[in-house]
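Everything below concerns the one structure shown next.
Every protein chain but one is kept in place in this view of the complex.
For clarity, chains are labelled A and B in written order, and residue numbers in each chain start from 1.
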Amino acid sequence: MKLQSIIKKYLLLLFLVFSVVFLSGCWDRNEVNDLALIMAAGFDKKSDNTIELSVLLYIPKGGGNQQDMNSAGGGGYETMVRSAAGITVADAMARLQEKLPRQIFWGHTDIFLFNEKLAKEGIFEHVDFIMRHPQLRERAQIFVSKQPAKEVLSLMPPLERDLSEVLRELGEHEIGMSITTKELAQMLISDSGDCALPWIQILPPDDKNKPKRTIAYITGTAVFKKDKMIGKIDDMLTRGILWIRDEIRLAVVTVKLPQTKGYISVNLSQAHSKLVPTIENGKWKITLKSETYSDIVQNSTHLNVSDPAVVKSLERQIEQVINNRIELARKKVQKEMKADILGFADAFHRYYPKVWNKEKKRWEEIFPDVEVKYETKCKIRRQGLHS
Amino acid sequence: MIKKDSLSIDLAENIKVLESIYADCSDVIFRHFSIGNRIKAILIYIEGMSDMEEMDKNVLTPLMLREIGRQFDIQTILEKNLAVSAVKEVSTFKDVTNEVSSGNPVVLINHQSQGVSVGFAKSEKRSIQEPTSESVVRGPRDGFIETLSTNIVLLRQKIKSTDLKTKSIQIGRYSQTKVVIMYIEGLADHALIQEVENRLNRIDIDGVLESGYIEEFIKDHPYSPFPQILNTERPDVTAASLLEGNVVILTDGTPFVLIAPTTFYSLLQSAEDYYGGFIIGTFLRWLRYAFLLVALLLPSVYVAILTYHQEMVPTSLLISVAKSREQIPFPALVEALLMEGSFEALREAGIRLPKNIGSAISIVGALVIGQAAVSAGLVSAPMVMVVAITGIASFMIPRYSAAITLRILRFPIMFLAGTLGLVGIMLGILTIIVHMCTIRSFGVPYLQPLAPIRNTELKDSIIRAPWWSLKNRPHWTSDYNKVRQPNGQKPSPSKGKE
Partner (left out) sequence: MLERGKISPVQMALFMNPAISATALLLVPSITAKHAHQDLWLSPIWASFIGYFIVFVSYQLNKLFPNQTIIEYSQQIVGKFFGKIIGVILLLFYLHITGVIVREYGEFVSGASLFHTPMAVIIGTMVLVCSLAVRGGIEVIGRAGEIIVPVVLLLYVIIFILLIKDLEIKNMFPIMEKGITPSLMGSVSPQSWFSEFILISFLLPYVTDRKRGMKWGMISVFSVTVLLVLTNIMDLLLFGNMTASLTYPVMVAARYISIADFLEHLESIVMAIWISGTFIKITVFYYAITLGTAQLLKLSDFRPLILPIGFLILLFGLWSSNNLEELSLFLGTSGAIYILSIQIIIPVFLLLTGFIRNKVQQGKGNNENEAPVNH
């Protein structure tokens, strides 16, 4: 029984110690009012060995009273851009914190921008920072911008909350390339190490007097050899790349059948593609097998699209158009840029691990000469509601 | 001092002793009279506790007006003279005082070593009303009242079997409160009955004014905030637990009866779960379980997320919260404590306020204070919402004693959330779980049937299985009587005429 009372005393003592600790504690407490919420961040090249980090900050304006609404020009809240230069991103961030009264908070950063100039010198070290930081989201999207990132971030989109929201929504449409930090990191350590990022530029504003009231939008793809940007391809070619990467989700294909006037447009509802590599007598070949299901959305010809024979020929025609699109993109990337953003290296690695391990040092030489064949299948499933 | 000695033959001596016992008791009346004009007798009663009109008509009149023979004793009087059914012979002073105190007038007769107590006790009784602390939409509307005998009657009316046993004991040196243990022979475990009796007999206290006194004396874990004995004022709930093999303790003077043993999940049950169909019952139970967590954790989670894990909130929601918090001078933890504190105060005040204005004031007060505090920039609107939802959630717990436990536990968890974020909340929850695993109520693990798992009882705790599938009684009923009902009672549509 004596023991019991000793234990009770111990417990009481422990309780006291802990309550003192707790009451004096709160080491990691951060009130929302003390945080600088960063919605997007951009990286520019400042001088030879410094980079500039610009961040898009959200300014919480108390309440929703009328005057604020007017001055903010519609949104009811405001954003601002701050930037600081440093040797590395982390260094720049420390400089940036000096200029901000509130604690920088990366937990809601959805967008990262790299300026073209910076991208051409390599992005690996910056991606490393993004992946390493415990607050940063692996699902944040990465873009390469034609204009300086700082300039892009300071745009005031008329429709959305701010630029980060615009780019995030555009990215989610998956019309162009859409790459998250996780995917970028995966590409950088993949077998080829080449990567691709969506390319954005500023949409010319409607009203010349308000140059800031516009958005940036995706106009193509920046192609990287390892982590250095070597060029860009346009919208149309990007879609060809998406076919090969099995990333196409939304597309409208318009075809003209021989001996008819007018066009037929179909909407892809499902599309899958697969790379099947073969190595025969030292010749490296790849077959792109793709399968699509589509719905007819517009028919300006006089053809009866419910006739199976017409549908057959239409399907063949669509296959042809798709193949042409892919071929154009492939040629540009494989032959001219010689950057393996198509995933060929991974495909060979998976199918021929032994050969691959022997030859992987020579991949740079092999890649431009890989032969590509197409096996495209198109099925039309619905003719629309009106026929 | 109460003498245990038996009555003497001499009436005068008896009167002397009784008068000394009842010295300075102006409400105790000694009425001297003589039977048949010859034999001295005395009637002792407490003013106002007995029905004197009946007494005059049925006791005094026949005794005083009767011619009486030489040979006469108590037995003949009882057989021939008193047309009263509730009579009892008393032979000691203790008996006399007991009877008088409980309102039964006692007649003592000269030369007789026994007296007669007449059951004309008249107690002030409240009529049977719907219980206010546990109201239901569907179900019986009667509730226990302060009178023990009525409460036993209410239970007898529901369970008519002769196996329904009652054992009576007196607790309280001065209050001498009657406490009755009720159980069903053959369903309740004998060891359990014995344990309850032992624990009750151990109590030595001045007075028992409410069953809460008893509860604190017979709890397994006196320092635990969790109620380990269920209290209810509903006869149907009590009858149901009798049928499950529980022991019920009724206390005179309070409508709240105690039910033992109790598990945690039975605190989360409402009588209505069993009346409204099993699908509805299951749904309501799940709703209750979910809001149990809300009542316990919501303010803490809000504080933790807002001060430690801001990345968890969707961006647009965080922006609007940030906007509303911009002018608040307090940290989120202080804000939450302030609001929760004042909400609890309002609730307590609402009970103390006069009935007819209480509810109006508490609602208006909450609204007005909340609204004013938000527009004055003292608290943020989301916090007011959090507090309101928490308040509603805590009202969803059917037992007041369980709800108040959760309300109390909310505060330490809020502190933990304010110092360690979600980690702190988890540590708080783990502590509570460990504590609940430690508790036993009269030998039954508190978290049964979840821990330890009892498959047959899970049917009536996680879900509410249909009546025809609840074939077994809970395991604490005595071992030889486990089966509640036979198989094959599941109804199916009749074929009808083809």
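Here, a residue touches a chain if its C-beta (ideal position, glycine included) is under 8 Å from a C-beta of that chain, and two chains touch if they have at least 3 such contacts.
The structure presented is a predicted model; accordingly, all values stated were derived computationally and were not measured.
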Visible contact partners (per top-of-document touch definition) of the missing chain: A, B
Of B:Val136, B:Ile319, B:Ala402 or B:Leu420, the one touching the omitted chain in the full complex: B:Leu420
Of B:Asn58, B:Thr431 or B:Thr456, the one touching the omitted chain in the full complex: B:Thr431
Contact partner of the left-out chain, one of B:Pro299, B:Pro445 or B:Pro474: B:Pro445
Positions on subunit B where the hidden chain makes contact: 305, 308-309, 311-312, 314, 420-427, 429-431, 433-435, 437-438, 445, 447, 450-453
Sites on subunit A contacted by the missing partner chain, in the whole complex: 3, 6-7, 10, 14, 18, 21, 25, 27-28, 107, 134, 137-139, 182, 185-186, 189-190, 346, 349-351, 353, 357
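In this text, only the chains that are shown with their structure count from here on.
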Between subunit B and subunit A, distance of the C-alpha-averaged centres to the nearest whole Å: 64
Of subunit A, residues touching subunit B in the complex: 22, 25-26, 28-33, 35, 37, 39, 58, 60-64, 77, 105, 107-108, 110, 135, 137, 161
Interfacial residue positions of subunit B with respect to subunit A in the complex: 306-308, 310-311, 315-316, 318-319, 321-323, 325-328, 331-333, 377, 415-416, 418-421
